[in-house]
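The structure appears right after this line, and notes come after that.
A single protein chain has been omitted; all remaining protein chains appear in their positions.
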Amino acid sequence: MFETTASKNSHVIRFAGDSGDGIQLQGQQFTVASAMSGHDLATLPDFPAEIRAPTGTRYGVSAFQIQFGGDHITTPGDTPDVLIAFNPAALVVNLANLSPQTLVIVDANAFTDQRIKRADLTSNPLTDGTMDAYQVVDINITDLTVEAVKPHGLGTKDAGRCKNFWALGLILWMFDQSRSQTQNWIQDKFANNEKIREANLAALNAGNAYAENTEFPQVLKQPTTLQASLAAVEYRTITGAESLALGLVAAGELADTQLMFCSYPITPASSLLHHLVGLEDAGVATYQAEDEIAAICAAIGSSYAGKLGVTSSSGPGVALKTEALGLAVATELPLVLVNSQRAGPSTGMPTKTEQSDLYQAVYGRNGDTPLPVVAARSPADCFDTAIEAVRIAVRHMTPVILLTDGYIANASELWPIPDISGYPEILTTKPKADAEQGVFERDPATFARLWAAPGNPRFIHRVGGIEKDASTGNISYDADNHQAMTDIRTSKVASVAQFIPDQTIEQGVSGGVAVVAWGSTFGSISRAVKECLDEGLQVGHVHIRHILPFPENLGQLLAGFDHILVPELNTGQLATLLRDKLNLNLTQYNKVTGQPLIVSEVKTAIAKLAPKRAQAVGDSRE
Amino acid sequence: MFETTASKNSHVIRFAGDSGDGIQLQGQQFTVASAMSGHDLATLPDFPAEIRAPTGTRYGVSAFQIQFGGDHITTPGDTPDVLIAFNPAALVVNLANLSPQTLVIVDANAFTDQRIKRADLTSNPLTDGTMDAYQVVDINITDLTVEAVKPHGLGTKDAGRCKNFWALGLILWMFDQSRSQTQNWIQDKFANNEKIREANLAALNAGNAYAENTEFPQVLKQPTTLQASLAAVEYRTITGAESLALGLVAAGELADTQLMFCSYPITPASSLLHHLVGLEDAGVATYQAEDEIAAICAAIGSSYAGKLGVTSSSGPGVALKTEALGLAVATELPLVLVNSQRAGPSTGMPTKTEQSDLYQAVYGRNGDTPLPVVAARSPADCFDTAIEAVRIAVRHMTPVILLTDGYIANASELWPIPDISGYPEILTTKPKADAEQGVFERDPATFARLWAAPGNPRFIHRVGGIEKDASTGNISYDADNHQAMTDIRTSKVASVAQFIPDQTIEQGVSGGVAVVAWGSTFGSISRAVKECLDEGLQVGHVHIRHILPFPENLGQLLAGFDHILVPELNTGQLATLLRDKLNLNLTQYNKVTGQPLIVSEVKTAIAKLAPKRAQAVGDSRE
Amino acid sequence: MSNLSFKDFATDQEVRWCPGCGDYSILKGVQRALADGGSEPENTVFVSGIGCSSRMPYYLNTYGFHTIHGRAPGFATGVKLANPELEVWVVTGDGDGLSIGGNHLLHTLRRNINLNILLFNNEIYGLTKGQYSPTSRPGTHSPTSPQGSVEAALQPGQFAIGAGATFFARCVDIDQKTMPGLFNEAKTHNGTSFVEILQNCIVYNKDVFDDIAAKKTAAEAQIHVRHGEPLIYGKDRTRGLRLNPQTIALEPVVIGQDGISLDDILVHDETNPTLALLLANLQGPTAMGVLLRREQPAFETSYWGIRPSQRRQKVEQLLRTGNLLDRRN
Partner (left out) sequence: MSNLSFKDFATDQEVRWCPGCGDYSILKGVQRALADGGSEPENTVFVSGIGCSSRMPYYLNTYGFHTIHGRAPGFATGVKLANPELEVWVVTGDGDGLSIGGNHLLHTLRRNINLNILLFNNEIYGLTKGQYSPTSRPGTHSPTSPQGSVEAALQPGQFAIGAGATFFARCVDIDQKTMPGLFNEAKTHNGTSFVEILQNCIVYNKDVFDDIAAKKTAAEAQIHVRHGEPLIYGKDRTRGLRLNPQTIALEPVVIGQDGISLDDILVHDETNPTLALLLANLQGPTAMGVLLRREQPAFETSYWGIRPSQRRQKVEQLLRTGNLLDRRN
């Protein structure tokens, strides 16, 4: 094996090609390989809106970006160190984002006149000077793949389809990663199709061998990637949708309650539904309703009947659920609503990410209808956030909204598998055999009423969406009662603050700029703050999971900063909430492009406000 | 006629009885009579939730309150000066709100054992001491009515039904009001039913004669009521629903555009629909859809086709419309959505008033989906607010939400009929014959695109809810385009501020307390501020019609006050908006009982904050 | 089986419908049916939407859920899926169930979940003060159709058959004789039972069913169908229905006239949706009783048939699926 001259904390690779090229699979396999070799990582799948976009077009380009390496990999990287482009379109749409001298590997076979034209180009970018600034490695990947799989008797078309594995073999070699997980995956997946199985294995190995044996290696071989300093636990890679699904079933187990997950497909929320369908052994049942309204109604009906109802959608579908959410608030039934946000307004850009449903979650109902809102910050964090959402819902007898987004749902990261036995049990207000409590008597601390499901002769009662008498649950139009019930609903949500952890500073120091954020911007901000700290700026990162109510100490914590910078992928929705609840003066940084924040833009925003620190500190985590 | 010793600026009368007693009719007739004799006035119909509640029950009591008299009558009055109770239930439910010595007139015939029991009473309040503190006049109204109408050959039951007119005759006498409007009304209404017509007329006259001739008059005859100083125009009484309906059709005429009003029944919004059904001659067509979603969709479809779509509902129905509202924002089509607010959350108390849908109007959609919001403050004000909403919608090509509420919808006031010829024309962006403009080219001041309806070969285009290319309207997933469209949507709503009048101080002075409010609390606050000013407090009343965007000068205007008091019939929704948009520190006064604000509570809230002025001023209006 | 009387199914809440409303009689019919059928209050749930009719749960001493407009079948589906042991009833109106709620009713009927749905059809929106509804006859005068409505009326039975219903029955509000029995037929049907009750809204649509329901004409105006029995009616049971195979339509005939004998009369087959359609649409006479009853697996049975009803796998295991990087030593 060639010696590499240097080592690097992390690498960013971007795979790009047609939807049919198997780019996402390639990315996922690389992800597993790098995780299994002990790297921290973050990924960004970036696929087109079309189910199977016409080949060779710009809008049909599917891409997958991964950053992997040593500690604190929280983003898929602003710009790739290596780009692999399977066709002209995949090359051109990614050029804008490359630094000079970036290594670009292309499938030279794909740069035919016809496909160059298909990419809306008038000349070949490989030869017309376009690529002069970059380090280009052009390989006849298609030909080499067809050649490699020939012994297995596939037709040329099918043979060509193996090129993602050929290229993966090459790339694994470049970064000194093992092929074994991919080999296992191929064995498993094509267990019943020997031809395809052997061809794919052959392609994988051929790509690897090609790298090992051709004259390119000097260029191809990359500096050794640092390993992450990992704790003594088990790790796996996980996407946000998987993590959220696991968190929900874990919460069900912790609460000793079965879940009914009632939903209706919508991008990018459907992946959660699809994952839960696969977990029905673990105490969750899934139900696909005729629409979002029926879905939330079934979930609430289920909660009424004693199984925790969970529902899920994206913005437009959540809009349809807001009336029924009000009923859940009025009847004080537990419910978790997961919103996987996407770019709006209206249908917007379903496959693009955004954080613009916070208003809807916090304020988006008729009447004074408060409910707790929590937000996940990363794929792995979805697990704990789901548990937290369930805990609040059943502890306080209230619907809870959990915000995640399309980026988190699809991205993956390395996840230290938590020890579930160490999680505290989730307490419900289900009646105990010896309870004297009435259905509408409240726990003075949580304001929760009894979760008294049908089947029990002791708690027969009626409840509904008309204002209810505070003690009997019957219809009441009484003025004082309405005030009392309004106060109870307000206090109930406020009381959550007493049961959640204090807000902490993730990283950094107080006194200068607080970067206050929520949700999926965590990774980019975390990285940006780390770099700013390393550069000696006085900055701290405050990332809020509990959106409503805020942790009790948040105001005090933020009072310790001179400036508050609120970066969001919307026009300033958390900013509104901070002004509303804490009367803060703050600076917004907003980007609404359907794309995640990049580290450099956050750094620039911080640098505008942050003072230099007296002295730089070594480990800036607090 | 007896001489009265004094005169009084205004009187408050409350009529109360069973739903079947014709209380609302009685109130309306008294309203017309006092208006036609030149009094300013404000009314509060207060009827039960049930269609026909069982007779004699407390929850079945229907009431109507009116304050009438000289200038500045803006509320129906905190407490009645005279209560007319037709049965025991009507008496007891109103007692809590009476001052000692109040004149209470009862139908003594109704205080039978059975009806006393029906009102959940154990003894007769007329004889058990309950009424000791009040001035009670008990008359056998039922007997006297039956007696009076006997010549007209009605059965006892039907005869008894005339007692509302008998009592009305008495009350008109008490306040020296004319019977002629009521006589005309009866003539008209029962034109084809001689028996009933003559009986009702006889009852009306008999009640009047009874007052004139019995020994009660000393007590009954009330001090002369001052007349309002009215302008030299025509006046009529009008409810909020009527006024809104007239405002909409007036706006259609001013914009030279037909309206399609698409709705689905819901309390208290239906009255607007019912009124518009009666105005179909005036350029509006009404359509009852299968639900609220279909209603707003039809309205948007209508706007797409070139007739202005208007839709209307209350909170739960508006919740269902929020998804489609997003489409109207995304496609930039004009639309007016009227929300007649009622007490929430969920079904809440449909017949009770509240201001709790402001969050929903301003923030209640998925995505960054801003739209202008305006609010009506009083029945008469609905007319101008409707015109304003239509003006904004068609000038900026945007959906607009108009907030009103159940109180405004049903209450009436004296209205100087506006000179519609003096209203400025409403300009639309419909293509002119010689226009060179493209469909998605924007007016630089309003950000409006062309309102190019099908039927014209020059503007054939496609549009939809997926993010659109800023210049062609075609689907675009481009990152920069999404940012550009987001900015356009933000700027469009912000631009409205440049076209609306500056915020003024309604009444009072700056420097001390600003009472900042919106919607139907106008009347009570106006009265309270007037009284506080008279008492020498330094207070000003700022009532906001333009909720989003705020008038440009609002922040500056409020900077001139030491304290900001925000009274609302919700938990603090305008307060949130003021903090969000203007970073204000303020004091909330919130009441969520389903009842309007009363003057005294507002005064108390003001007094807590307001300093005394150096010297009291005479006329405090500015 | 409990030993309760119909009074045991009443609550302490005062019934607040208009005096004379047909809902009173239906309430009594429901209470009787519950008592007769041995329903257990603690295992019975009434789910309703919004409307005059939908207030019923507050008057029934069972579990009750008064939800939002049009969505009762959605909530009831959740209740039944979560706990299939419960006896779940849905109370809805023609506006609630067929206007705003049409889609949920449609899919509920299609799925055939074991709910008992009572549609109070008064052909009007009662609670919101009398606007015409999707079942209002064309020409109905109302606040939103002062010149008479111009929309065709939805036929609830035809709609249900279109949706693939497995059970459809009909009765009139005042028919205390057949109502409790019919409700219990609905209850015992394994799947979605849909019962249309012609209900008199005496305030906004007074006596709209008088032609059919009035005591003195009922025998001629109603045909009470029974599976396996000929379709005959009339005070002296001489009227009947026969099929015209040319027009594929039902024709009322008189036995003994024009050579018609009992053999010419069609025999009711409640398993035949086409016949049910013909009967549902029939006017003069109007068909009462169980028009359609087909055996199909109930949705909750199929649903739970392919999924575990208990937790079978611990989360601890699930967390460890796929490739693991073990750094424990």
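Order of writing sets the chain letters: A, B and C. Residues in each chain are counted from 1.
To be clear about the criterion, a residue touches a chain if its C-beta (ideal position, glycine included) is under 8 Å from a C-beta of that chain, and two chains touch if they have at least 3 such contacts.
Everything quoted here is computed from the prediction, not taken from an experiment.
Of the listed residues A:220, A:266 or A:584, the one in contact with the hidden chain in the full complex is A:266. Contact with the omitted chain, checked across B:46, B:107 or B:290, is made by B:290. Here one chain is not drawn; of A:160, A:316 or A:473, the residue touching it is A:316. Touching the chain that is not shown, out of B:95, B:230 or B:497: B:230 (per the contact rule at the top).
Contact with the chain that does not appear here is found for just one residue of B:265, B:309, B:334 or B:594, B:309.
Where chain C meets the chain that is not shown, the touching residues are 99-103, 106-107, 110-112, 134, 147-148, 150-155, 158-164, 243, 245, 247-249, 272, 274-275, 277-278, 296, 299, 302-303, 305-306.
Mapped onto chain A, the footprint of the missing chain covers residues 50-55, 57, 59, 264-267, 270, 273-274, 277-278, 286, 288, 290-292, 316, 346-347. Residues of chain B that touch the chain left out of the display are 32, 35-36, 38, 181, 230-237, 246, 249-250, 252-253, 258, 260, 262, 279-283, 285, 287, 289-291, 293-307, 309, 323-324, 326-327, 331, 414, 417-418, 420-421, 453-457, 460-466, 474-475.
Operating definition for what follows: only the chains that are shown with their structure count from here on.
A comparison of the A-C and B-C interfaces places the larger number of contacting C-beta pairs at A-C. Distance between chain centres (mean CA atoms), chain A to chain C: 45 Å. Separating the CA-averaged centres of chain B and chain C is a span of 40 Å. Contact with two or more other chains is made by residues 50, 68 of chain C. Residue positions of chain A with contacts to 2 or more other chains are 323, 326-327, 331, 464-466.
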